[in-house]
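One structure follows; several queries about it will come next.
A single protein chain has been removed from this complex, and every other one stays in its place.
Here is subunit A:
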Amino acid sequence: MSHHLYLLSPSDTPLYSLTHYSSKPAQTTTTSPLASNLPSWSTSAFAGTLTALSGATSATQAHHVQGGTVRIGGGQDRHVIQMIANASLDVVEEVVRKDNMMYLKSVDKFNEWTVSAFVTPGNMKFVLLHEARNDDGIKSFFHEVWELYVKTMLNPFHTAHTPIRSPVFDARVRASAKKYL
C-alpha cells in the first residue's frame, strides 16, 4: 500500500515529494469487476497514455502482482499520480476557499486514489494520495509534516518557492510516515 505525499507551493510547484510504502496490509478495497479483464486493444503510444491515465495499468498490474506492495513502478504511473495530485488541487482550492480548515480529509477521489490535503496558512498545500482510510493517522502525519515544514521555513533564505532538499527534513518526514501511515 503506497502513499504519495507532495508539498506544493502556492504556485503549484512541488517542493518536496515522498513515496511511502506502508508496511500495513492493504485493505481489501472493493475493485469493481468492471476493472478486470481489460482488453489490450491498441498498441499505439497514445493508447498508452489513455491506459495509464485511466488507471488501467495499475489495475492490471495489481492483477498480476496480487496486491503486492510494489505496485507503483514505472515512470508513466508516477506521472499519472502527479497528474492526479495536480488535478485534485481544483477541489482543494475550492474547499479551502469556503472552509478555513487546514486538514481536508478525503477531499477528492480519483481512480483508486483518495486524496487528503493539508493547507497551511501560507497557502502551502500538502497533498497525500492514499488508498485506504486512515484519517487519524493522516491527520497526525500532516501535523508533523507541518511542524517540520515550519522549521524549514524559519530559515531566512527559504522562500515559499524554494524546493526543500534538506536530508534532515526528508528523514524526519519518512520517519513520521513510517509512524502514522
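Throughout what follows, a residue touches a chain if its C-beta (ideal position, glycine included) is under 8 Å from a C-beta of that chain, and two chains touch if they have at least 3 such contacts; residues count from 1.
We adopt the following convention: contacts and distances are computed from a predicted model.
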| item | value |
| --- | --- |
| Hidden chain of the complex, named as in its UniProt record, picked from "Tax1-binding protein 3", "Vacuolar protein-sorting-associated protein 36", "Dolichyl-phosphate-mannose--protein mannosyltransferase" or "TRAPP II complex" | "TRAPP II complex" |
| Touch with the omitted chain, as defined above, among A:Leu50, A:Met101, A:Val150 or A:Ala171 | A:Leu50 |
| Subunit A residues touching the omitted chain (full complex) | 8-14, 30, 32-35, 37-39, 41-42, 44-51, 53-56, 59-60, 79, 82-84, 86-91, 93-95, 97-98, 107-112, 122-123, 159-161 |
